[in-house]
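A single protein chain has been omitted from the complex, and every remaining protein chain is retained in its original position.
Order as written gives the chain letters A, B and C; numbering starts at 1 within each chain.
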Amino acid sequence: MILEAKGVSFRYPYREKQILNRVDITVASGERVGLLAPSGYGKTTLCKILAGFEKPDEGTLLLDSQPLNSFGRYCPVQMIWQSPELAVNPRLKMHRILAEGGRVNRRIVKKLGIEDAWLTRYPAELSGGELQRFCIARALGEDTKFLLADEITTMLDLITQGQIWEFLLEETTLRNIGLLVISHSPALIGAVCTRTQAL
Amino acid sequence: MRFVAKTSLRMALLLVCVSILAFALVSASPVDPLGANVGQAALGSMSVEQIAKLETYWGVNEPPVRRYLAWAGDFIRGDMGISLLYRRNVALVLAEKASNSLLLMLSAWILSGALGFALGIAAGMNREKTADRLIQGYCALIASMPVFWLALLLLTVFAVLLRVLPIGLSVPIGMESAAVTFADRLRHATLPALTLSVAGIANIALHTREKVIDVMSSDYVLFAMARGEGRRSILRLHVLRNVLLPAVTLQFASISEVFGGSVLVEQVFSYPGLGQTAVRAGLGGDVPLLMGITVVSAIIVLLGNLAANILYGVIDPRMRSGRERA
Amino acid sequence: MNVQAKEPARRPNPPRATPRFQINRRQFALILFLLAVLSLTAVAIAGDRCASIAMETDFTQKNLAPCLSHPFGTDWMGRDMLARTLTGLSLSVRLGLLTATASAAIAALMGSAAAMNKTLDALFSWLIDLVMGVPHILLLILISFACGRGFRGVVIGVTLSHWMSLARVIRSEVLQLKQSAYVQIAAKLGASHLRIVLRHMVPNLLPQFLVGLVLLFPHAILHEASITFLGFGLPPEQPAVGIILSESMQYLVMGRWWLAVFPGLLLVTGVLLFGVAGNCLRSLTNPASANE
Partner (left out) sequence: MEKTPLLEVKNLRIAFDQYSGRFSKNNLGMIRDLSVMVREGELVAVVGPSGSGKSLLAHGILGILPDNAEIEGEIRFRGTTMTQRCKESLRGNEIALVPQNLSYLDPLLRMGPQLRKGKRDAKSRQKTREILAHYSLNEQMERMYPFELSGGMTRRILISTALIDSPSLVIADEPTPGLDEKLARRVMSHFRAIADDGAGILLITHDLELALEVADRISVIYAGTSIEDAAATDFLHEETLRHPYTRALWRAMPRNGFRVENTAQPCVAKIPAGCPFQQHCAAASGACRREIPYRRAGEGFVRCIHTEEAVAAT
């Protein structure tokens, strides 16, 4: 499968700055594309557009030549956010948050190092790194074909970072998932990606 | 400048809507203007022609929209109609009553604002200490107290038991209006104004306290402490600066509360101001007077809101530049 | 609790109170809340029971100062003031319940509708500004006037003039939830509209709504009393607190202070209890210290 954005432009309402200006990007299944750009270059916005959270002002977004919303309710392109604290409902226990992603494979939960004791806790009782693991597991439902990782380990310490990336490489290779990695660390992108694109 | 113009326009439109709403409400009333003002007995003894003449005078048979337009047209020309109770031009009645109320409301507004702000700062800076608990307790008590009961209490204590202040009215009874001195008027306004002030403090004090606590637990005050700034410097440099604007804004926006309070207080003290007149107009079915008071008070309230909006929009640097960018 | 604090770690937020009082604060709030609710229920029932005593006139017992058999004294018709006040307060509490609930329902409806649709939102903010443009008491007078005074006028007036601030809270809360990352993500994960509302929106809104509802009671009760006091509310034969206090005015000058002081005191206590209940509920559901 191929996820492609063509000539995407975007600016937030009431703000002058054009965030994205005619951006093209393509990610194919099994590919790991690194997107390298300094802060403030609309990387997160591009991610949100690719995952269908925002509509571009101009340009098209196609998955295998079809619009994204033609794939049913579960979106085959899933995004993992920079701050996991915002991505989970603070009033739900972790096992229910995990269940939001449909049937999440036991293997994924195990591989990510999610401990059983965490499942009965609330988000506020877990650290950022632990929460991020849940968000990743949740985004890896059976129908996920593309994964967008927006600075997902920036706030984490090196070891947690490494753990998460090791898992993601293995899992996306196994399931032939296309991965878009956004980071401002060239070292990380160099270690993880098969191809780099500048914005 | 465009912002001010835009806000003013919105307020003017709102005023029109308020008058429509008020007119709709008074028109919906089952109170029969003829019955209420001429009296059922008098009505019974009148001839059909006389009644018909009166009906045209009150516009009973005209559709409400036409009546409203006629009223609004007159109003813009400065003619608010004739008060049924006072048998005088509404504008004249309102001018007289408003001058009485103005003294009362303005002094209460300023006094409660200043005192409330000071108490709020004191409470917020001494969070969870005795001063704070006392102020909070006072505010909770006042907020749970009907204003008119507070007025009754003060009246009992100062006018009935201690006899230091007059019971009511704006001037001594039976005195020629020429002989009334400003001191007399002041003495008569003291109790009502005091009641209004005491009641008005709670809101602004609690609000200011919340803001002070927000500021005191902000990162920038933490950093100020880390930089060795003392309590006094933090108060002067950060707390006052960040709390004053919202407090003043709130005070402008709370003019409606002061007016509401004055209605009750004037009733208790038989103080002949706008509030008491509103009650009489309502009870007596005096539609032109009621409409006049509603529109005038709406003007006061909306001007207060306008002032609040402009204060925020013009003074706060963040809002200022946010608008320029937008 | 939030111990493995988020990075960047800053001061752990809650709770900020002094440690001395902290141990029991939560339990204390719960107990206080239950006590407040219990005593208000007791008043509502007691007042209803004394309704007949409140109407009994006994001219041999008129104008009595507070004594053992009549703790609140009697009025010029020899009616027992304690019974009258309790009946009045009971009426106030029940009226408050009715109007505050109706007002909160309007608020919930208006607030969530405004958050869902832009046109409705503009209309909504206009409507709020409009209602707030008329001083509260004057609006009550106008509505009461439109309804021809009496019970209906009070209920409609108080209901229609109290929904604004809660509606604003609900609106901004719904807007925030709609914008929140986790709700958007839930939609992308295939959750249905209903599921999002039930699982993400309602649980987050409910506590706010309940607290707002309870804190509406005091306002509703005070405004009902005020408008009745002015003569626009309940009819004079009804033993309502507003009526009692309004009648007491003419006797104050004669030194019959008990006619005003005790009924007012009881009303203040009732209103305070509602305030206490609301604040306890708020601190119990406060997201800053809840759920840990």
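Keep in mind that, in the parts below, contacts are C-beta pairs under 8 Å (C-beta built on N, C-alpha and C of every residue); 3 or more make two chains touch, one makes a residue touch a chain.
Keep in mind the model is a prediction, meaning the values are calculated, not measured.
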Hidden partner chain, touching residue among B:M225, B:A253 or B:L303: B:M225
Candidates A:S127, A:T144 or A:T172 - the one touching the absent chain: A:S127
Residue numbers in chain B that touch the chain omitted from display: 218-220, 222-229, 233, 236-238, 241-242, 316-318, 321
Contact footprint on chain A, counting only the chain that is left out: 38-40, 113, 125, 127-130, 154-163, 165-166, 184-188, 190-191
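Everything below uses one rule, namely that only the chains that are shown with their structure count from here on.
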Distance from chain C to chain A - Cα centre to Cα centre, in angstrom: 46
Interface hub residues of chain A, defined as touching at least two other chains: none
Residue ranges of chain B touching chain C (in the complex, touch as defined): 10, 14-15, 17-18, 21-22, 25-26, 28-31, 128, 140-141, 143-149, 152-153, 155-156, 160-161, 167, 217, 219, 222, 256-257, 259-260, 263-264, 267-268, 275, 278-279, 282-283, 285, 290, 293-294, 297-298, 301-302, 305
Interfacial residue positions of chain A with respect to chain C in the complex: 51-53, 72-75, 78-79, 81, 83, 85-92, 100-102, 122, 124-128, 130, 138-139, 141, 155-156
Contacting residues of chain C [partner chain B, same complex]: 10-11, 16-18, 126, 129-130, 132-138, 141-148, 218, 222, 225-226, 229-232, 245, 248-249, 252-253, 255, 257, 260-261, 264, 267-268, 271-272, 275
